[in-house]
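Here is the structure we will look at, set down as structure tokens.
Just one protein chain is left out here, and the rest sit where they should.
Order of writing sets the labels: A, B and C. Residues in every chain begin at 1.
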Amino acid sequence: MTVRVAVAGASGYAGGELLRLLLAHADVEIGTLTAGGNAGALLGQLQPHLLPLADRVLAETTPEQLAGHDVVFLALPHGHSAELAAQLGADTLVIDCGADHRLVDPADWQRWYGGTHAGSWPYGLPELPGARSTLRGAKRIAVPGCYPTVSSLALVPAVAAGLVEPEVVVVAVSGTSGAGKSLKPNLLGSEVMGSVSAYGVGGAHRHTPEIIQNLTAAAGEPVAVSFTPVLAPMPRGILATCSARLRPGVDAATVRETYLAAYRDEPFVHVLPEGLWPTTGAVLGSNSVQLQVTVDTDTQRVVVVAAEDNLTKGTAGGAVQSMNIALGLPETTGLSTVGVAP
Amino acid sequence: MTVRVAVAGASGYAGGELLRLLLAHADVEIGTLTAGGNAGALLGQLQPHLLPLADRVLAETTPEQLAGHDVVFLALPHGHSAELAAQLGADTLVIDCGADHRLVDPADWQRWYGGTHAGSWPYGLPELPGARSTLRGAKRIAVPGCYPTVSSLALVPAVAAGLVEPEVVVVAVSGTSGAGKSLKPNLLGSEVMGSVSAYGVGGAHRHTPEIIQNLTAAAGEPVAVSFTPVLAPMPRGILATCSARLRPGVDAATVRETYLAAYRDEPFVHVLPEGLWPTTGAVLGSNSVQLQVTVDTDTQRVVVVAAEDNLTKGTAGGAVQSMNIALGLPETTGLSTVGVAP
Amino acid sequence: MTVRVAVAGASGYAGGELLRLLLAHADVEIGTLTAGGNAGALLGQLQPHLLPLADRVLAETTPEQLAGHDVVFLALPHGHSAELAAQLGADTLVIDCGADHRLVDPADWQRWYGGTHAGSWPYGLPELPGARSTLRGAKRIAVPGCYPTVSSLALVPAVAAGLVEPEVVVVAVSGTSGAGKSLKPNLLGSEVMGSVSAYGVGGAHRHTPEIIQNLTAAAGEPVAVSFTPVLAPMPRGILATCSARLRPGVDAATVRETYLAAYRDEPFVHVLPEGLWPTTGAVLGSNSVQLQVTVDTDTQRVVVVAAEDNLTKGTAGGAVQSMNIALGLPETTGLSTVGVAP
Partner (left out) sequence: MTVRVAVAGASGYAGGELLRLLLAHADVEIGTLTAGGNAGALLGQLQPHLLPLADRVLAETTPEQLAGHDVVFLALPHGHSAELAAQLGADTLVIDCGADHRLVDPADWQRWYGGTHAGSWPYGLPELPGARSTLRGAKRIAVPGCYPTVSSLALVPAVAAGLVEPEVVVVAVSGTSGAGKSLKPNLLGSEVMGSVSAYGVGGAHRHTPEIIQNLTAAAGEPVAVSFTPVLAPMPRGILATCSARLRPGVDAATVRETYLAAYRDEPFVHVLPEGLWPTTGAVLGSNSVQLQVTVDTDTQRVVVVAAEDNLTKGTAGGAVQSMNIALGLPETTGLSTVGVAP
């Protein structure tokens, strides 16, 4: 079976990572590539690492250009997917890497993004409880944000099992590609190298409601999330440090067993052996999440540290994994658990 | 007045930073420089950035070599200061950048470092309530750890004023120089560049009891501290993200006013204007801490983000500041609030 | 056909990269992994990015452990391969990533490395004129050094066609992994981040005779090589800037045509379209060399800039490519031209 795939937003970081993975996917034929301001350019000028596609000309991002494919990936700025997706055929599998269809509650959308809510789609985080059954055969998939992916995978086992109080603290250190190819002064190399900074502090980052949505669904009760993203001098990777108070009577062995059981059969989420802690370097370019969990007996807090590549498992890899499930392909096709290190 | 100063451990990062600052200190004459394994070498081979001292030969670290100075800085590995300090004259100002004399409670020392407790000295964090009076005229000073400096400055105003519950979460992202010039595989450039990692998770880092000691003293009640250090790909700088639950009835304006009042007259701690968040790049090489505070109204948590240079305000700058106070010099002599950016 | 492969030196950077590539190689089964000081450890503790091999125990590097494989890769420090290789079966394909068997002239070996010359093996740089025929069916292959690979590919077309005077200048900027996992102070993250340095200046680097050997063979006359390696703050990648004086009567068009013709059919060497210049980021993790060539009409010098990943095309990728040729497999099996960017 060969699936014909289009990518909208091929000149950006998410689009580039999708193409990197799709080039290695045995069942995919890469069709039309589109862009906004870069339409008309050769891909080789903008994504020189995608050598086999260097001579491809970027088309305009229009429904007509995207028609005639089995799968269309949308790697567009937030707010640009909904209208376009509505014009794509109902038989086409549309996978949105943007935020437009992630939030279930229209009030959340309006508070965090503003404007009309486009509705929510099956959520492309297969490791969440029950997620695979909604993804199988789906024709519309919303890919999670990069922070919600790693934070949810780090915390869902604990909150789902009721091991911790429903009030979590997440500090997630990210590489700069999460911000996209935006020409902002604070993203210049001179600014980010040699410096670490926080942003969206105090519940101001748009990924907060998505983390709350995932944890609340898993817990069956409202979970409060204190989320702080931190920008570090590296292109890729997120390391999330997550903690919450142990519920009375829960011990460390139960916590560890819960995590081991939760991810024993997952191909892309790995609980490290005791004593090892994750590094983003070890998952760079891979679809893996590596995590470790411990209990701080002094403070009675569970602490989970989890690493992902924000562009791979956090965006494009998660998207391909969800595509595989939706199409009935083996879930790991085209995806690796091997990082590019050092 | 000219003060004659010796530095033990001049070939390490803390020793090098002390010398960088002392070279710019109007009242200091740099005397003997000592080292361990590097004794006999020229400083220029080990610290090529300290050009005016390039021809200095490193002496052995012995009481004899360190005798005859007004001030002796000890920049030695933990556990190496106590015995040496005991052999230095009672009239000499001895400033220990190591951990040996920081912890007040012998049980803390034994749990976290092991062996016999050397006792505690006046604590060189002048911005703590009451600290300056114990430092004036002191002949022995314990310089705080780099993480406790920034974490305490970030949280003391809130806990001292009773604005928050006595249970705080600190995730602090540090450059690699905090680990010293240790030849460990995980500190190699190939390992740290492009990667972020956590270590000492779950209350396992030796700076934890020192943060607890400072916050508990300020609060007047025990404060629980969940502390996670994270290693980021940069040589210098720490960004600490600190949070705690607001106590009922406290509002955001009170929090802000408390911080502004606490640091209004401090030369080296700066609460940024609202809307600006600290970066470690802006304090690189300076003795400043820049911080911002906000209240997350959804989670009712106070979040403080604070940036320091771990080698300057976090070690050598704090040491020089304390020396100035002890000797009755203007506190800011030889210290700058201007960072080296970009 | 499945080839059973052993890797000696599996805990180092070259060994790790070999395993990363071999895990993706359709015709390879990974057999014994050995190490020196790390023998007995789990690979997962030392190479956490190689998740599928995390539970492998490292064996001692002995002929007995390496026996019984179709292919043995030696990723050992220079000088450690020869004796070991002599004890491996003549039917085994032995591929040496070290320097022991690269230099043809015993006098070169003695001058640059010292001790007894082990002899030279077929040289694993398939793009050199005539190289593939010596590699086909070979049982012993010497993998080139990382600098000689990129420098030779950059300059051979010009010197082979007699376009330039036989006196070239190469300044090659490398990431730190080229120095291996050596615990040296100058390789610590704190030292390399934010700093660039030169080393082995003035013809002192051991890769110099290897570059001379390749260029001299291609030119048919002695070529003088002024080679300066520079260390840059990144884990991987080499960018070589190479230049030489144009011979009288040669024009820019001829130069460009020569390069295009030389690499038109090469799967892993790509001359970029005019106006684009290579970056190491675009070839990170790939087996590609991307290069550009121009003529500086003021100085009448040809300037070639070429980028490779020192661990992939510069070491492990070149080794796998050579293995493929030796075994009669398609040359590109298990190797990608797609970089991991950004």
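Things worth noting here:
Methods note: a residue touches a chain if its C-beta (ideal position, glycine included) is under 8 Å from a C-beta of that chain, and two chains touch if they have at least 3 such contacts.
Because the structure is a prediction, the values reported are computed rather than measured.
Shown chains touched by the undisplayed chain in the intact complex: A, B, C.
The residue touching the chain not shown here, chosen from A:187, A:252 or A:276, is A:187. Within the complete assembly, B:47 is the residue of B:11, B:47 or B:243 that touches the hidden chain. One of A:155, A:234 or A:341 touches the chain omitted from the figure, and that residue is A:234.
Touch with the chain omitted from the figure is made, among C:284, C:311, C:325 or C:338, by C:284.
Only one residue from C:213, C:228, C:315 or C:337 touches the chain missing from this view: C:228. The omitted chain makes contact with subunit B at the following residues, 13, 16, 20, 23-24, 44-45, 47-52, 177, 193-194, 235-236, 270, 272-273, 276, 278-279, 281-286, 288, 290, 336-342.
Where subunit C meets the chain that is not shown, the touching residues are 167, 169, 171, 173, 190-191, 193-199, 201-203, 208, 224-226, 228, 230, 232-237, 239, 241, 243, 277-282, 284, 292, 294-299, 301, 303, 305, 307, 341-342.
The missing chain lies against subunit A, touching residues 13, 175-177, 179, 181, 183-185, 187-194, 233-235.
We adopt the following convention: only the chains that are shown with their structure count from here on.
Relative to the centroid of all protein Cα atoms, the closest per-chain Cα centroid is that of A.
Comparing the contact residues of subunit A and subunit C by number shows a mostly shared set, over half of all numbers used being common to the two copies.
For this pair, subunit B with subunit C, the centres built from the Cα atoms lie 45 Å apart. Listed for subunit B are residues 190-191, 193-194, 233-235, each touching two or more other chains.
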